[in-house]
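Notes follow the structure.
One protein chain is absent from this view; the other protein chains keep their places.
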Amino acid sequence: MVHRTLLTEDEVRRIARLARLDLSDEEVALLTPQLGDVLLYVEQLAELDTTGVVATFDAAPVGRFRPLGLRVELAPGEATAAAPDAWEGSFRVPQVIG
Amino acid sequence: MIDGLCSLRRALDAGHLSAVEATTACLRSIEATDERLGAWLAVDAEGALAQAANVDRRRAAGDALGPLAGVPLGVKDIFLTRGLTTTCASRILEGFVPPYDATVIGRLRAADAVLLGKHNMDEFAMGSSSESSGFHPVRNPWDLDRIPGGSSGGSAVAVAAGHCAGALGTDTGGSVRQPAALCGVVGLKPTYGRLSRFGVIAFASSLDQPGPLARTVRDAAALFEVCAGLDPFDATSADVPVPTGLADLPAGADLRGLRLGVPAECFGEGLQPGVASAMRAALDVLRDLGAELVDIELPHTRFAVAAYYLIATAEASSNLARYDGVRFGRRAGAADDLHDLYGATRGAGFGLEVKRRIMLGTFALSAGYYDAYYQKASQVRTLISRDFDRAFEAVDAIVTPTSPTTAFRLGERVADPLQMYLADIFTIACNLAGLPGMSIPCGFDELNLPVGLQLLGRAFDEATVCRVGAAYEDATDWTARRPSLAEASP
Partner (left out) sequence: MSLDDRPWETVIGLEVHCQLATAEKLFCGCPNRFGQPPNRDTCPICLGMPGVLPVLNPHAVRLALRAGHALGCVVQPRSIFARKHYFYPDLPKGYQITQYEQPILLGGAVDLELDDGRSARINLTRIHIEEDAGKSSHGEGGATLVDLNRAGVPLIEIVSEPEMRSADEAVAYLRALHAIVRYLGVSDGNMEEGSFRCDANVSIRRAGETTLGTRTELKNLNSFRGVQRSIEYEAGRHADLLEHGRAIVQETRLWDDAAGRTRAMRGKEEAHDYRYFPEPDLPALVLTAADEVAATVDLPELPAARRARLVAVTGLSAYDAAVLTAERALADYFEAAVAAHPANPKGISNWVTSELLARVPADAVAAGPVPPVALARLVGLIDDGTLSGRLAKEVFEAMLAGEGDPDAIVEARGLRQVTDSDAIEVACRAVIAGNPAQLAQFRGGKAQVKGFFVGQVMRATGGKANPGQVNALLDRLLAEGE
């Protein structure tokens, strides 16, 4: 456990970039102490000795395979019907720059 | 205004009422009070009336009808409905019309239910007050200055206000049970895997579970039976037989021979006095019904909120990565660089609570922090499950308050996310362990605000939960009480 996690505004901005989430300066100022509080709160987990405890990642025991031939059919053009921008059946986005 | 689901179904079957009449009554009720309540994001009056007319026509022709024929329902706006706008109460999905139905929506349609529309909620189901809706907050029908709980607040309010005979919500950390408690209705969170999650907008995949909200235990059970069962489109849906007959549990049954666990942790400090006294009275009723009350310990549940907020936000940060303005939903601004487009779209489309959780979850999964946060929380999850395993060796069900408080005021906790998160302190452990849970009205506090009793059961044992709930309900009259706002509507 990381003790005394004190998030800095720079750290908050770094995470926001990783999450592709534009935050205003006001939001960064608001979120930094709030996230720090939550991280301090969750540090109580460090009290617990979990050595050798198997982690639970899902509440379902064993997965099943898919029956073949099962498909959600879309009508022609429906794939891009909800897209903000589409061109001749493709989704259209700006180019990656730099 | 219409009565409960099972009584309405009987009236429809007997021909005392047509589906169109029932639907029209619901639409009028929505029109009369929803301006004040804000429970709905979309009402499909035309579609609902057409569906009702279709049921009436088929009934007149003597056709076989589904188990919910003509029953008007609403569903949380987290369920995808083909052809009907689905936003998850987020601006980022404003105007999104899904090309497919959620599996449970398909099951409601196949049961000939009438779908009135979509319920307001916390944005992406992230919240315990329904204030984080990207469109407008929901208000509690018992006191319009108070929150209805969340995230399925719109669903609980619509049921409490008599807008619909029942509703489908989702419960990730208490999002069905807590608003049910705060609005004085019944909410059932089935065992993880009971109801398909296909077509349900994901918040935290390993915790999310759809569940019904209704006026009574039997009403909720009727919805549960229709919606539950294996779905080949959901690899986590369970291949376990669905109990039947829960909607027709005999009236006035006792609870002799049943052992009910009472965890000391849930009856200590932090309970509002009104909640504490309602709970004491409820335990007396259960004892009078013949149940044996057994003190139990769930020592790790005090870590549940911490574990939950790491696991749920980590999964949420991942599940919400797809809202990028490329294939559906809204795209922000005129960014001519892809990275700008992503950041701007997500920055403009998500509300503050969603951003907060994406940030927390991204941090918990990021390089260098995974072991300390996500891995650790997932191990604690195992310890919490083991607490329940041990408890259920000695008892058949567990009784706790649903929420430590009754409905709080709008805006009261918005500035303090941690306090908001603690509203779910009694409901969260059940999701971490994947168990079934139910909230049942069990009284009112001094402000005439509803209090909820929570029942937790063994995995896939919704039957016992419903049996205890129905017996308690039969022995009390809390579910019969309605908010004055509902009584006053046409």
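The chains carry the letters A and B, assigned in the order they are written, with residues numbered from 1 in each.
The rule we apply is simple: a contact is a pair of C-beta atoms (placed from the backbone, for glycine too) under 8 Å apart; a residue touches a chain by one contact, two chains touch by 3 or more.
What you see is a predicted model; the values in this text were computed from it and never measured.
A.B. asks: Sort by label and list the shown chains the missing chain touches.
C.D. replies: Within the full complex, the chain not displayed touches A, B.
A.B. asks: Please identify which residue in B:235, B:348 or B:475 touches the non-displayed chain.
C.D. replies: Checking the options B:235, B:348 or B:475, the one contacting the hidden chain is B:235.
A.B. asks: Quick one: say which of B:365, B:380 or B:422 touches the chain that got left out.
C.D. replies: Per the contact definition at the top, the residue touching the missing chain is B:365.
A.B. asks: List every residue of chain A that touches the chain not included in the displayed model.
C.D. replies: 17-18, 20, 57-58, 60-66, 68-74, 79-80, 87-98
A.B. asks: When the complex is taken as a whole, what residues of chain B touch the one chain not shown?
C.D. replies: 79-80, 86, 88, 93, 96, 98-100, 102, 197-202, 204-206, 232-236, 314-315, 317-318, 320-324, 326-328, 336, 338-339, 342, 362, 365-367, 370, 374
The rule we apply is simple: only the chains that are shown with their structure count from here on.
A.B. asks: Which residues of chain B touch chain A in their complex?
C.D. replies: Residue positions touching the partner: 96-100, 192-193, 205-207, 232-233, 235-236, 238-239, 300, 303, 305-307, 309-310, 317, 321, 324-331, 335-344, 346-348, 350, 352, 355-356, 358-360, 362-363, 366, 369, 372-373, 375-383, 385, 417-418, 421, 432-434.
A.B. asks: Touching chain B in the complex: which residues of chain A?
C.D. replies: 1-2, 7, 12, 15-24, 27, 30-31, 34-35, 37-39, 41-42, 44-46, 48, 50, 53-60, 63-64, 66-67, 70, 72, 74-75, 78, 80-85, 91, 93-98
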